[in-house]
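Omission of a single protein chain aside, the complex is shown with its protein chains in their original locations.
Chain naming follows the written order as A, B and C, and within any one chain the residues start at number 1.
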Amino acid sequence: MLGEGIIKGMVETAKNFFGSYFSAERLTTVEYPEQRIAPYEAARVFPFLVFDSKNHAGGTDWESGLRCVACQICEKECPPKCIFIEKSKDKKPDALGRLQFYPARFDIDISVCMSCQICVEVCPFEAIKMDTEFELSTEDRFGGLLLDRKQLAKSNQYYHQIHPAEATGVDAKLAAEKIKAHAKVKITDEAKTAAIAGAGA
Amino acid sequence: MSEMQSHSAILADKPQGWNRPAAIEPQNEGELLEVSMGPHHPSTHGVFRMDVALDGERVIRLKPVFGYLHRNHEKLAEGQSYLASMPYTDRLDYICPITNNWAYALAVEKLIGQEVPERAEYLRVILGELTRYQNHASSIGFLIQEMGASGTPLMYAFREREKILDLFEELTGARMMVNYMRFGGCRVDASPGWLDRTRKVVAGLSGFADEFDQLLKSNEILMARTQGVGVLRPELAVNAGVTGPMLRASGVNYDIRKVDGYGIYNRFNFRVPLGDHGDVYDRYMIRMLEMRESIEILNQALREIQPGPVMDPKAKIRGLRPKPGEAYGRIEAPKGELGFYLISDGGPNPYRYRVRPPSLINLTVLEDMCLGVNVADVVLIFGSVDIVLGEVDR
Amino acid sequence: MSIVFYILAALTVAGGLAAMLLRNTVHCALALTVAFAGLALLFLNLDAQFAGFAQILVYIGAVAILVVFAILLTRGSETPKEGVYSRSWLAGLAIAAAVFAVLGWAVLQSARVLPHETAVPAVTVQQIGVALVGRYVLPLEIVAVLLTSALIGAVIIAIHEKVGHEKEEHK
Partner (left out) sequence: MIDTCDQIFVLLQHWLVSFLPAAWQTAAGVLLSVAAIVCLFPALFALTTVFERKGLARIQNRLGPNRVGPFGFFQPIADGIKSLTKEDIVPLSADAAVHFLAPVLLVVTVFMGFAVLPMGRNMVLVDLDAGLLFYFAMGASSELAVFMAGWSSRNKYSLLGAMRAVAQMISYEVPLLLSSVVVVMITGSLSLTKIVEAQNHYTWGLPHWYIFTPWGFAGFLMYAIATTAETNRSPFDLPEGESELVAGYHTEYSGFKFALFFLGEYVAMFSISGLGTTLFLGGWSAPFSFLTWVPSWIWFFSKLMLSIFVFIWMRGTLPRLRQDQLMNFAWKFVLPMCLLNLMVAGLWRFMGDGWLRWVVCSAILLLAYVGLGLGEMRRQRLGPRSYRYAE
């Protein structure tokens, strides 16, 4: 009472005033454009489409390497409905060698996207992942923020760069699936030949 | 003028037994100064408006006007899958998204009868209590800011909040819009490194509470401004459905963590602080004391957490089609009882989706607390209610 | 009589006239302040520092503010529609003339009594103080008591009004 609470408070602010010159605990400010902190591995901003640069189709370009098979699950699950996919008419072989559709159009309106990561979670093909790039300002409010599949396509190496642990896990999982699929193909092939042989016999 | 009259007509229509303080009759209607505080007034926490009628600087009438931030949350949720509403709940009370996630997850888990693994429960408690801590700290900061302390306590609160938000970002990928919980667990597991960092942050939190106490607890100006101001009587608080620290500051022992013991809260030792006066000072102090109790819970949870799965492997993430029925999941959110009420008709979308937002319901007693006080106290009382407009307007 | 005197006199008179003639009451009050300021400057022009500064402190700093406060509190700041001139202007004129006559008489009387001095007497604040608590202590005390009783009276009246209102509210 009688002003000692005020004096206590003043002492506290003085402590902070001088403390901010010495203790990094107190002065947490990062002067952004000059200083940057590396984003956390889990950080997420907007989605991108992964392509394998050394891919099954033999090509090295982004278009043939896209993992996306235009299944449209993400389009359906996207809460703000910012994804637009147009399925292709023809089919191309996918990472496992199976013939699949591919996205003729894949647009994400990042002015609508709310970075919720649900598209990533529901994708069964590990084709869509979250980017950590956040300096995306543009002068064109509508067109500039509507990304098409070319702008969205980023290589698997890039994915490794921004989310190393997660990408390694995904690669391992994909490789396992590939082996399984090949085995299945072999088994079915063997079964087929056996059946043919059986029929012949 | 006509609006004023229509408002007094509404007042007259109030049901009996509402226990409203006798409406203050101005000496002369023509001499009232009507001020529309908001929606772009500096102290309305966003877009909230109060139509205040003043006699001098005394409040004669106060009409809260909200809805400026209405985003159609409930109707949107009825038009999309159960999962797709989860990120939207982050945006209700955007100061504490984790607890919103939790309440919604709880409701859906009840609806579909889903169990949650133990580690996920611990993670929920840890994140929930961290959220409570940072919410209380910043709400006190805002309160003192409204008292005119040029933001110093707010900045201290934000300095601590930064450390907690960094933990959130490391674990969930986002500082505020975490979208972390799923029906049957949590989205990602916490690494041992994250738990260590959390322990370190938690160890520093009590020091921050001490600093806050040192700065403000015995400040004479703070006492003069807050003691005896905006008294909320327990009967009115209970009748109006007020919950959370506001209710406990009025002396009513009601904490859903104790009442329901949802999750694993009955495993932890913690106390529920209660106020005796129900004024702004009590609300401030109750929040301070709850922050310390949160540290207690955090210490226990961080000590006891065991490795294990964070997600029930049998749980479906997408394509939920609950059996027809209803469920109400509620938790003790930092601001009060946050509940989600869901009705399923067997389809992929909820048939009815309803949020019980503590902010809105606590705000309904604003006029009762503000009648007859000085206009400067209105912003103070308003600040002590601790609302987030995203939750009020939805 | 220098040119400065004429400028100040013109300012004072103009302020006084504006205070009477303007339509907006707050403008009138502000014009009155100009008249007060002119008067204070006249005192200073006569080398009467104490009187001049006291005039500013009391009249501009307090009286003028009280006047505008009173205007605002009684909601008089809006210009009345039926004109600002009082209907009982004749009586007002008579009173003003009477006051003027008394003042003029006093001034003339004192001018006759006082010896005509050309040199301005240097009066320090200390001398004023000594005179106030020495030779003129009785008038000073009488005025002080009068003002204090007026103050107490005002407070009592205000308290009565407030209590009355509260009783009405309770009913």
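Definition applied: a residue touches a chain if its C-beta (ideal position, glycine included) is under 8 Å from a C-beta of that chain, and two chains touch if they have at least 3 such contacts.
Remember, it's a predicted structure, so these values are computed and weren't measured experimentally.
A.B. asks: Which of the chains on display does the removed chain touch in the whole complex?
C.D. replies: Counting the whole assembly, the omitted chain is in touch with A, B, C.
A.B. asks: Where the complex has a chain not shown, which of B:R159, B:K335 or B:R356 is the residue touching it?
C.D. replies: Counting the whole complex, the residue in contact with the absent chain is B:R159.
A.B. asks: Per the definition of touch given earlier, which of B:N253, B:N266 or B:T364 contacts the omitted chain?
C.D. replies: Final answer for the missing-chain contact: B:N253.
A.B. asks: Decide which residue listed in B:H41, B:K63 or B:R354 touches the omitted chain of the complex.
C.D. replies: B:H41
A.B. asks: Considering the complete complex, identify which of B:G79, B:G113 or B:G148 is in touch with the unshown chain.
C.D. replies: B:G148
A.B. asks: Identify the residues of chain C touching the omitted chain, counting contacts across the whole complex.
C.D. replies: 24, 26-27, 30, 33, 49-50, 53-54, 56-57, 60-62, 64-65, 68-69, 72, 77, 124-126
A.B. asks: On chain A, where is the contact patch with the chain that was removed from view?
C.D. replies: 1-3, 6, 9-10, 12-14, 16-17, 19-21, 26-29, 31
A.B. asks: Kindly note down the residues of chain B that lie in touch with the hidden chain.
C.D. replies: 33, 35, 41-43, 57, 144-152, 155-156, 159, 215, 217-225, 227-228, 253, 255, 258, 271-277, 281-282, 285-286, 289, 374-379
To be clear about the criterion, only the chains that are shown with their structure count from here on.
A.B. asks: Which chain has its C-alpha centroid farthest away from the centroid of chain B?
C.D. replies: For chain B, the chain whose C-alpha mean is farthest off is C.
A.B. asks: Round to the nearest whole Å and give the separation of the Cα centres of chain B and chain C.
C.D. replies: Chain B and chain C have C-alpha centres separated by 59 Å.
A.B. asks: What's the distance between the Cα centroids of chain A and chain C, rounded to whole Å?
C.D. replies: That pair's centroid distance is 81 Å.
A.B. asks: State the interface residues of chain A toward chain B in the complex, per the touch definition above.
C.D. replies: So the residues of chain A in touch with chain B come to 1-6, 8-9, 11-13, 16, 25-26, 28, 40, 42-44, 73, 77-79, 114-118, 121-122, 130.
A.B. asks: Touching residues of chain B toward chain A in the complex: what are they?
C.D. replies: Listed in rising order, the residues of chain B that touch chain A are 80-81, 83-88, 91, 152, 156, 159, 162-163, 169-174, 177, 179, 187-188, 204, 211, 214-223, 317-318.
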